[in-house]
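Take a look at this one; I'll ask things after.
Every protein chain but one is kept in place in this view of the complex.
Moving on, here comes subunit A:
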Amino acid sequence: MKLTLWTYEGPPHVGAMRVATGMKGLHYVLHAPQGDTYADLLFTMIERRNARPPVTYTTFQARDLGSDTATLFKDACTAAAERFKPQAMIVGASCTAELIQDDPGGLAASMGLSIPVIPLELPSYQRKENFGADETFFQLVKGLAKPCERTAEVSCNILGPTALGFRHRDDVIEITRLLTEMGVKVNVVAPMGATPVDITRMGAAHFNVLLYPETGESAARHLERVLKQPYTRTVPIGVGATRDFIAEVARLAGVPAQVDESRLNLPWWSASVDSTYLTGKRVFIFGDATHAMAAARIAREEVGFEVVGIGCYNREFARPMRALAREMGLEALITDDYLEVEEAISNLAPELILGTQMERHIGKRLGIPCAVISAPVHVQDFPARFSPQMGFEGANVIFDAWVHPLVMGLEEHLLHMFREDFEFHDAAGASHHGGAAVARPEMGTPAQAGAAEAGSMPAETAPAGAAQGGSPDSVAPAATRADPGAVVWLSDAENELKKIPFFVRGKARRNTEKFAAEKGLTQISIETLYEAKAHYAR
């Protein structure tokens, strides 16, 4: 047993749902207790789908347990086949049904349905969502894809995009465009958008483009073995990876590696002087292995960050992740326990986090800017606008997405300095960073205060306040200033102070007073002001 609060991945049958929901003309009959239909709302709400996922649940209850559940399953299969008239069905069990040991595959096979029925074995107590998606797609391809004549023109299949995939919709559009520009036709995109009939004609393609190893690698390997279709190893996220991908496709397709780069903005944006301050920013990267590894390359080679930590939550890809981390002189963090991730971030104190929605919230607590690079994601990361991660437009999107929170970070920093003016109330946390609501110790810098106060989450957060999204009891009065009677500002010094830009004036005033107090001065002259400035300059 293991205590869990956040889960990076759902159970494997949710992965199977991602495949079924991405496809058309396929229906999933899932042997599951009442309540498991909750997963529908991931698709209808987070991804905003306009139709119910093509899943029929048996929704058995306590009174059905016993011999009845097998009948219930068969009835559900019959009803689904009649009502939805799918081209093929997949059948399987959720975690509870796995325990009652009805055999969905055997039961469905005994029914003699006129369509292909593919049984799924998804071990719920060992594996997780990505495995479920990969395995389901693999079983579909294994069951349905047959050798067939290659297309006359050079063509490929695109493998891996599913429902509820992070930016899968737009990645497919962007990569299809790239391939088209190279003169490569797309035969079938699967699972997303494909029908079971489409799967049967996947063999017509000359090779496969594997976009997401997490959800498509088993199928890609199977097609390589059985249908002799090679598949691409490079995931085209980032400028360098996209160029490598283009070279790889050119080799597999026997076409020139020519693509219009005129829409690619990242290299110039990154080279322009405004980006100089990004140099050496310390970044922590976490997510699914594919996105995290791609992000590391972009961070190091295309934006000029320093990667100080990297990891992934999907153990299936621990090996390549460890290899990459070693190459960077780091040790990979392979875990699905968010507390370990939080501890790592907290110890490393990076200036930027690239992660999932979990890391976004860890970032909020610690007052560290964050950009989302990987599932699991929330509804805001299924945007209305075109926003791929892959290809050249993807590189543009990534540059904006990563730099935005940093620009915001600078704003945040200025705001904090602002707040040292006593008329700005410190508890007024008008910021997108939750860390802003955290009190600052008297003389510390804002960043230290955020880290020190937020600490480790569970034990130290007052539950009632935490549940309301803030921690009221941690909001202390604004930092107390030195007793105004102790040090007197001479009027020429006071006038000089007013010449300093307003957003740093408060800091200058306080630093000068602190400096004077330390030196045992009772009066502040212009001299003192500039001596203090020199003292604090770094």
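Following the convention adopted for this analysis, a residue touches a chain if its C-beta (ideal position, glycine included) is under 8 Å from a C-beta of that chain, and two chains touch if they have at least 3 such contacts; residues count from 1.
Note that contacts and distances are computed from a predicted model.
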Name of the absent chain as recorded in UniProt (options "Protocatechuate 3,4-dioxygenase subunit alpha", "1,2-phenylacetyl-CoA epoxidase subunit A", "2-oxoisovalerate dehydrogenase subunit beta" or "Light-independent protochlorophyllide reductase subunit N"): "Light-independent protochlorophyllide reductase subunit N"
Given A:95, A:115 or A:349, the one touching the chain that is not displayed: A:95
Chain not shown: contacting residue from A:74, A:128 or A:291: A:128
Touching residues (missing chain, whole complex) on subunit A: 1-7, 9-11, 13-14, 33-42, 44-45, 48-52, 56-62, 65, 76, 79, 83, 94-96, 99-100, 124-126, 128, 358, 361, 364, 378, 457-459, 461, 463-464, 466-469
